[in-house]
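Of the protein chains in this complex, all but one are displayed in their positions.
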Amino acid sequence: MLGVLRGMGITLKNFLASYVLPRRPDSLETGGIVTVQYPEERLPEKENFRNFPFLVFDGTVDNIRCVSCDICAKECPPKCIYIVRDTDSEGKPLKRPKVFDIDFTVCMNCGICEEACPFDAIFMDHEFEIGGPERQKSLVYHRDDLLKSTAHFQKIRPTDFAAIEERRKKDAEKKAAAQATVQAAAQPKPQTPPSPQP
Amino acid sequence: MSPLVLLVKTGIYLLMALSLLAAVGVVTFRNIFHSALALAGTLLGVAGIYLALRADFLAGVQILLYVGAVVTLILFAIMLTHRLGDPTIPQANKQSGPALAGLLILAALLGSLFLKTNWPVSEAALTPVTVRVLAKALLGEFVFPFEVVSIVLLAALIGAIVIARKD
Amino acid sequence: MDPIFVNSKKALLNLFSAFLPDWTVVLVSIFISIGAIMVLGPFTMMYLTWFERKLLGRIQNRIGPNRVGIFGLLQPIADGVKMLTKEDIVPEGADKAVHLLAPIAIVIPSLLVFSVLPFGRNMTAVNLNIGVLFFLAVSATTTLSIFMGAWASRNKFSLLGGMRSVAQLVSYEVPMVLSVVPVILAAGSLSTVDLVESQGGWNGFKWFVFTPWGFTAFITFYLSGVAECNRTPFDIPEGESEIVAGFHTEYSGMKFALWYMAEFMNVFTVSGLTAVLFLGGWQGAPGLPSWAWFFIKTYALVFVMMWFRGTLPRLRVDQLMGLAWKFLLPLTLVNIFVAGLWFFIPDLRWRVGTAVALLGLTFWALMALNRTALPEKRTYEFAE
Partner (left out) sequence: MSPPVLEKTFQASDPVLQDTETFEVNLGPQHPSTHGVFRMNVKLEGETIVSLKPVMGYLHRNHEQIAENMSYLGSMPYTDRLDYFNSMSNNFGYALAVERLAKIDVPERAQYVRVIMAELTRLVNHVSVIGFLLNDLGAFFTPVLYAFREREKILDVFEEVAGSRMMCNYLRFGGVKRDLTPAVTERIKKIVRGFPKFLDEFEGLLTRNEILCIRCQKVGVLPYDLAVNAGITGPMARASGVNYDLRKVDRYSIYDRFKFKIPLGKIGDVYDRYLVRILEMRESLKILEQALKEIPAGPVMNPKFAALAKAPRNFKPPKGEAYGRVEAPKGELGFYLVSDGTAQPWRYHVRAPSLINLTVLEDLCLGHKVADAVIILGSIDIVLGELDH
């Protein structure tokens, strides 16, 4: 009897408190209404939140970082990435994807593609409202749908962006330095003539 | 006769007709569940007739006990014994002959009572049986039969418990 | 303010009597009353669903419906439209006629009982001199409809729900009727109007709930009433987590809405009758009109029912029966005796003393007798 009454007291307290106490996010601490009225109200996005992946480009859309090395497609646990390497007019393979499809019906947002990518070309997005009118075609995202600028990446994940940019810069410097030493070492020697084609 | 009285009378006759119809249904429906429902309909109709005869209390008790409890128990029994609910099982058996005989005797008995009773013809001769009057009669003049009935019911109750007990 | 409804009906009747024959005026009067109830019943149901959802939402730190109209006030209408446009599914093996009849049959008694509720001074549709009995008798027939629905669905969950429902309703009918007896004893009448009038008025606290037997009867009646309405913690006939939806598992669309309507109207009428029997009905402080008092009291009781729903888990079938037969029934029986003594002993102190002592003793004895069914304290070891 007393236990029931005590429980009733607790629910009554919650009932009354819902009229007095503040709403989210304070209500998580104090009690009170915790509902977020979704389309109008949104919770602040967490920086590390990961959802579906996107491809980054530097500056312009032509400058895709992806070199279509196919590592992400191989590592992807549910195998939702499909890549075809682009070729130039003569059929020589180019370092960029011609087709880069991600099937979001299969993707499970694990973020392994992002971890595996050696070129910092694919990252996890914050976009989660991707509903479509049907369940197959509209959820297969193609290369152009997936492309987003580095500015977007900087906007959604500033900390990661800064760290990655710094590393990239260092890598680039190292590469430049290495190249310089290679060139410096190569310079005094006379240029070997290209071997004649057989 | 004012139209209102006519309306009321029509209503009563309609009620009677419906309860008779339901009563016919009780014995003719092939599905025992439907029969039981028709029985409930009949009892409700009878309660309506009581109400029309200004026996409010009787009508209330009729609904409470017969519709609310007795029919419910019948339905409960039907539901617990699965196969009775099967519509393919015939509801008639070989005892219809003796049953008809019993019915005729009962009808004769009731008919003789019907003829012997001195029915009041005017409304003024009717003493309104209110709950108060009924209560006074039950606990005053007829207290002995009332208590006897109570004891019989108590005995039935105890008997039921004894039978139902497993050990 | 008080006789506003009564006067408006009178005005309407006067208007009609100017050009209609006398006997039709009687009919019109009846139809006005019926019409008022027919509007009030479904309207109450609609807004009770809204009320319940809002209230439960608040209890659970949610907002509740708030999208359709301000404060979600149009939500019931939206629900109604949804129900109406939903496909009406009748199971293959169902008994089609009974399946159709059951939800209709359950709404009728729920609406009928409105007719004896005194909504305010002179605001009873029919002042039957067996009002309370009528109420109890008519609401007893809901069992039949639930049974019809359960049986006609040809679904095992429905059947289980139906059986549970019947066992429950028949059991709780008994303490419910018995707990009304002391009140009838005190008022000397079965008419709901007389019952309200015998509870005096605000001054002197003549409500029956303020007497020891009245209080006991109030609790037992209200609990049985909650059980009669199939509400938590006695909602085993439709216990969602166990038997899906009980007797109305196989109903959809408007038929389902009718089951719901009956349930919510029962909630309202049982609360209303509790208010009439124990809380003085429309009696109250003169500041507010009588009908306002009635609705305040009724809705307070409705609130408690929904509050139960927001707090309590449900009982098991056997425990439910145990509560009715092993606890409520003896208590109500003793309570009748106590109420009898109350009117027999002239001295106020003595009668209060005897009543409290007897009821307390009974309560204690019943607790002691049922101690195997009561919770036990547990201790726990802690291993390193």
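In order of appearance the chains are A, B and C, and numbering begins at 1 in each one.
We adopt the following convention: contacts are C-beta pairs under 8 Å (C-beta built on N, C-alpha and C of every residue); 3 or more make two chains touch, one makes a residue touch a chain.
Predicted model only: the values in this text are computed from it and were never measured.
J.: Based on the whole complex, identify which of C:108, C:254, C:296 or C:312 touches the chain you can't see.
T.: Looking across C:108, C:254, C:296 or C:312, the contact with the absent chain belongs to C:312.
J.: Per the definition of touch given earlier, which of A:10, A:61, A:84 or A:130 contacts the omitted chain?
T.: That would be A:10, which touches the missing chain.
J.: Tell me which residue among C:46, C:59 or C:98 touches the hidden chain in the full complex.
T.: C:59
J.: What does the interface between chain C and the hidden chain look like in terms of residue numbers?
T.: Chain C touches the missing chain through residues 56, 59-62, 156-157, 160, 164, 232-233, 235-236, 239-244, 309-319, 373-376, 378-384.
J.: Tell me, which residues in chain A touch the chain that this view leaves out?
T.: On the side of chain A, residues 1-4, 6-7, 9-11, 14, 28-29, 31, 34, 46-50, 71, 74-75, 77, 108-112, 115-116, 118, 124 touch the unshown chain.
Everything that follows uses one rule, which is that only the chains that are shown with their structure count from here on.
J.: Using Cα averages as centroids, what's the distance between chain A and chain B in whole Å?
T.: 78
J.: CA centre of chain A versus CA centre of chain C: separation in Å?
T.: That pair's centroid distance is 58 Å.
J.: Averaging over Cα atoms per chain, report the distance between chain B and chain C in Å.
T.: Roughly 27 Å, centre to centre.
J.: Got the chain C residues that touch at least 2 other chains?
T.: Not one residue of chain C touches more than one other chain, so the list is empty.
J.: By the touch rule stated above, which residues of chain B touch at least two different other chains?
T.: Answer for chain B, listing residues that touch two or more other chains: there are none.
J.: Under the definition above, what is the set of chain A residues touching chain C in their complex?
T.: Checking each residue of chain A against chain C gives 3-4, 7-8, 10-12, 14-15, 18-19, 27, 31-35, 37.
J.: Help me check something: in the complex, which residues belonging to chain B touch chain C?
T.: 2-4, 7, 31, 33-34, 37, 40, 44, 56-57, 59-64, 67-69, 71-73, 75-76, 79-80, 85, 130-132
J.: Using the touch definition up top, name the residues of chain C that touch chain A in the complex.
T.: Residues 55, 58-63, 307-308, 310-312, 375.
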